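Missing here: one protein chain of the complex. Every other protein chain is in place.
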Amino acid sequence: MSDETGQRVGEESGQLSAVPLLVRWRAVRQRESFVVAATAIAVLLFPYLFVRAPVISTALQGYQSLAELIVIWGIFVIGFDLLHGYTGLLSFGHAAFWGGGAYAAGVFAIHVSGSPLVMIAVGITFSVLLAWVLGFLTLRRGGIYFAILTLAFGQMLYYMALQPLADLTGGDNGLGIGGTAIEPLLGFIPLGAGIPVITTFVATWMYTLIGVAMVLTVAFAYRVLNSPYGMVFRAIRENEQRAEFVGLNVQRYKLMAFVLSGGISGLAGSLFAIQQARVPVESLFWTTSGEVVIMSVIGGVGSLFGGPIGAAVYLYVANVVQGMREVVLFVQVDKLFPGAQAVVLPEWASPADYWHLLLGLLFVAVVVFIPRGGLWGGLKSIGHRIGNRLGGGR
Amino acid sequence: MASSDATTTETDQSRQADETETGVDRAAEPLLETDGLVKQFGGLTATDDVDISVERGERVSLIGPNGAGKSTIINLITRRLEPTEGDIHFKGQSILGLSPHEVVQRGMSKSFQTASIFPTLTVRQNARIAALAAEHGSFRFNFLRHRRRYPAVEEVARETLDAVGLWDQRESAAEDLPYGDKRRLEIGIALAAEPDMLLMDEPTAGMSPEETHATVDLIERVKEERGLTFLLVEHDMEIVFRVSDRIVVLNRGAVIAEGPPRRYARIRTCRTRTSEVSRSEQSRRRSRRRDRPSDRADRRHGGDDRGRAPARRRGGRRLLRREPHPA
Partner (left out) sequence: MSASLLALQTSSEIARLLINGLQAGAIYILLAVGLSIILGTLKFVNFAHGALYIVGAYLGLIIAGMPTFSGKLAEWGFASPGLGWGYLAALVIVPLVVFVVGLAMERFVAQPFYDRPDTDQILLTYGIALVVAETFRVLFGGQSRGIAQPPWASGSATGVPVVGDVLAFLGVNAISTWRLVVILLTAVLVGIVFLLIEYTDFGLTVRAGTVDPEMVEMLGIRLSRPYLVVFGIGAALAGVAGLVGGPLVQFYPGYGGEILVPAFLTVVVGGVGSIRGAVVGGLAFGLIQSGLIQFGFSEWSQVGIYAFAAIVLLVRPQGLLGEEVAV
């Protein structure tokens, strides 16, 4: 999602009639309705391809709850990227909003009401308020201090949940909400039930809830990024001092970006609480903040779709690759449509011990070589090259 | 001012409009007035009881050797530094309680020593952000409305880019412009805020002679067209003499002389010395130009270094120029 091509193309497409289809595609691609529709389709197809589709899902070894988790984390990464990728503020304390939202939703479910939609509303509200307070404290100093201070206050919340507030949070054991405490959607639709018509794709209402949240998040983020706010966010990222000296109240905008980002993270956190029916105390620990940083950077900083891709890669490695004892390959070259064939990995190549190290190395490699693009940037540049080949360059 | 031929009629109109508008309070009081400004860093007095006043429509240059306190004064006026003593009045009101962006909103823009732009955004986006800030003040617009619903902003952005002659490059990334164009874009950004007064910190630093000429032309044209008030900090005496209505000479933090350029005719004869200084200046500036990409990176993320020089990292690759520390 490059910043501005849509308008540019829209205005000048008349002169560029060389490859009208390609040009029109480039214009359409930037439209909000298109972005939202594309997200919806991707969200709809993803669990099918990942979990149920023949051959592909066998090779991927995906499963439904991982698909749900990937989309939830995808929302979280989008929220994080709004702050880091677009406003240029690197937070190392986003676990506070993810875990905070999860705890708020969970505690509310236990003590008041387990309606999923209300839980989500509570989680978001809590994270927004928390972001307001933490933003006020951490944004007092810019640059590196922001990273350090968000890290520190995130840890403060972790220690709060761990000991002084253990009665409320369950302390070291985490907060067990329990599947029964979470009520059916709207009071009558159990989250585990299937959906008519699209069950093949999404399987459950749980995934549908998460998927709808993802689509809404993308729509919301896209809207914000294309409003004057989004422009100001980018301006702050590019040159904060200059932004201040054109008369923008940089502090307020930074706080606003922080709050929006915190709110989206809270949404993801409360979905996490609903999906897991428990909140581990690690969800507030700084390593969670680190994970979202890694996902965001691997997927691609400053792009809405990069984030979820990063989340998918990370969680896939952490959950599937990690336990792989065999790799499914298509090696029967003698057949026209070779079937899947499992190859058992030798003991020394078992990724169980190395997966985290591998992710760390991948992360370092991305930071060194493609710090802004990530995997999504890489995909896009390949797409551009193909497009240029087809369209004669532009 | 041959360059403004094409827009003469427009120019005249706008100038007239400005004059009728500002004519009333022109007699009343200066646009900017500092009153006994003192700034101390630890034991070092950077500015000592400085009284400067700038009338509406006037072009005033601040000159003086390195460490005379010029940048400190600019930083005090733009509210990046808090004065130890004294007061600053802009349009008759004290600006001491205001933050930097509020001062800008009251009509005082600044162009920086280095080309301070939004590097990876397009030229038009650069102008648009400045126009947006001017048009809608701060923090008022709705974050769910598409920016295309702000036609006035587009209009101001277009006018501004026309004024600085960058409309044709509007879709290039700002960082890809040649250095002179970057500086002009920067002046454009400052102008898009539609200020009454423009502070310029060495507007021609690091420019080639041609770029310098173009910039001086631009300054003169803008003054003619918009009736803008200027406060300049400049080392190049030629430009100072050409552009200024009045010169204020600083040394060791204090005003030691002020008056119209002709009074300093003698300085012209001493110019050999000055230009020696400015030659070494220029070599430093050139070294800065070489390293602009890293400059940019630093500026973009060095939030906490605001108010200090762009970078003080290693290798001395980048220019560091600010008021001397208590050594």
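Labels A and B are assigned to the chains in the order they are written; within every chain, residues are numbered from 1.
Assume a residue touches a chain if its C-beta (ideal position, glycine included) is under 8 Å from a C-beta of that chain, and two chains touch if they have at least 3 such contacts.
Just so we're clear, the structure is a prediction, and the values are computed from it rather than from any experiment.
Trainee: Looking at the whole complex, which of A:Ile110, A:Met160, A:Leu216 or A:Leu379 touches the chain that is not displayed?
Mentor: Per the contact definition at the top, the residue touching the missing chain is A:Met160.
Trainee: Given that one chain is not shown, which residue among A:Tyr63, A:Trp132, A:Tyr145 or A:Tyr316 touches it?
Mentor: Missing-chain contact among the listed residues: A:Tyr145.
Trainee: List the subunit A residues touching the unshown chain?
Mentor: 84, 88, 90, 92, 137, 140-141, 143-145, 147-149, 151-153, 155-156, 159-160, 162-164, 166, 286-287, 290, 293-294, 297, 353-354, 356-357, 359-361, 363-364, 367-368, 371
Here is the rule we use: only the chains that are shown with their structure count from here on.
Trainee: Need the CA-centroid distance for the pair subunit A / subunit B, whole Å please.
Mentor: Distance between chain centres: 42 Å.
Trainee: Spell out the part of subunit A that touches subunit B in their complex, as residue ranges.
Mentor: It is residues 3-4, 7-8, 32, 88, 141-146, 223-224, 226-232, 234-235, 237-250, 252-253, 256, 260 of subunit A that touch subunit B.
Trainee: Would you mind writing out the residues of subunit B in touch with subunit A in their complex?
Mentor: Within the complex, subunit B contacts subunit A at residues 78, 99-102, 104-105, 109-110, 112, 116-122, 125, 128-130, 132-134, 136-139, 141-148, 150, 153, 171, 189-190, 192-193, 299-306.
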